[in-house]
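Note that this complex is displayed minus one protein chain, with the remaining chains in position.
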Amino acid sequence: MDETKRQAIRDLLIEYGLLLDDDKLEAWVELFTADCDYRIVTRENVEQNLPNVLIWCKGKNMLADRITSYRHVNEYNLHWDCHTISPPRIAAEADGSWRVAASYSLFQTTLEGQSRLFSVGRYRARVVFNDNAPRIREMVVVADTGSILTLLATPI
Amino acid sequence: MDETKRQAIRDLLIEYGLLLDDDKLEAWVELFTADCDYRIVTRENVEQNLPNVLIWCKGKNMLADRITSYRHVNEYNLHWDCHTISPPRIAAEADGSWRVAASYSLFQTTLEGQSRLFSVGRYRARVVFNDNAPRIREMVVVADTGSILTLLATPI
Partner (left out) sequence: MDETKRQAIRDLLIEYGLLLDDDKLEAWVELFTADCDYRIVTRENVEQNLPNVLIWCKGKNMLADRITSYRHVNEYNLHWDCHTISPPRIAAEADGSWRVAASYSLFQTTLEGQSRLFSVGRYRARVVFNDNAPRIREMVVVADTGSILTLLATPI
């Protein structure tokens, strides 16, 4: 039972990366709970206890709005994403939720086929099960790479 | 039973990457079925529904021929490969085969020890079980990176 849930969490994270890379951003939003919290912060800010965030969406609706907005207005930094995500550390919490941590490297490729390293860092997530399906209630993306601020268009 | 097969498929993909990186290309060919289909395409071509392929081998014999040829004639782009492959998404199909998807990043290092990003993208594979051993019947490597065409010597 426990191992079944852990594998479901691993599969959730796999889905997370593949949906982003396939530009299925609307389906990616469905991996979150209605009351989710999604934010991207730099490691520099975390280490210095600074409150800055690069992106902060409270609730799935806000996340969905951001994607809609991206679909309609984005005209710069057209690219393809490719995430490489390590297998995650998974720990059960007393309240029935799960803490998940995994490192990622994210590469972006221009439409002309030039690839480059865009961001490295780690996911720190809280996952809950709704009707046996794991969903992300909290996702903090801690990006080591800080030089990407102005280029962030799609989620990490 | 089902989870056992899934783990065997995960192990197959691990083997795939390690054999390539260890330059055990002949053993890598043995991961495929006799009637396999292996091709490398660019994402640009996939998105535009263009038929171009960078490499296309129909059947294990053709794959083996390509490796033999590489062994005998390759004199340029001598390098070591290093694949980082994410854990795969695995889905059972009605016909008993399995669909597998996983992202990869591939780094190449010159014999002088200089490493660089060579290609990022994803594997889209169809896996079947022969006598309880998983084998690749179809492998489509969708490379985001398109600027590698002229340098492709070893498989991705």
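As written, the chain order gives the labels A and B, with residue 1 at the start of each chain.
Everything below uses one rule, namely that a residue touches a chain if its C-beta (ideal position, glycine included) is under 8 Å from a C-beta of that chain, and two chains touch if they have at least 3 such contacts.
Small disclaimer: the values here were computed from a predicted structure and weren't measured.
**Q** Just name the one of B:Arg43, B:Lys60, B:His83 or B:Arg137 that touches the chain not displayed here.
**A** B:His83
**Q** Please give every residue of subunit A in contact with the chain that is not shown.
**A** Interface residues of subunit A facing the absent chain: 3, 42-44, 84-89, 101-105, 117, 119-122, 144-147.
**Q** When the complex is taken as a whole, what residues of subunit B touch the one chain not shown?
**A** Subunit B touches the missing chain through residues 7, 10-11, 13-15, 17-18, 21, 80, 82-87, 105, 107, 109, 111-117.
The rule is short, and it goes like this: only the chains that are shown with their structure count from here on.
**Q** Take the average of all CA coordinates in subunit A, do the same for subunit B, and state the distance between these two points in whole angstrom.
**A** Here the centre of subunit B sits 27 Å away from the centre of subunit A.
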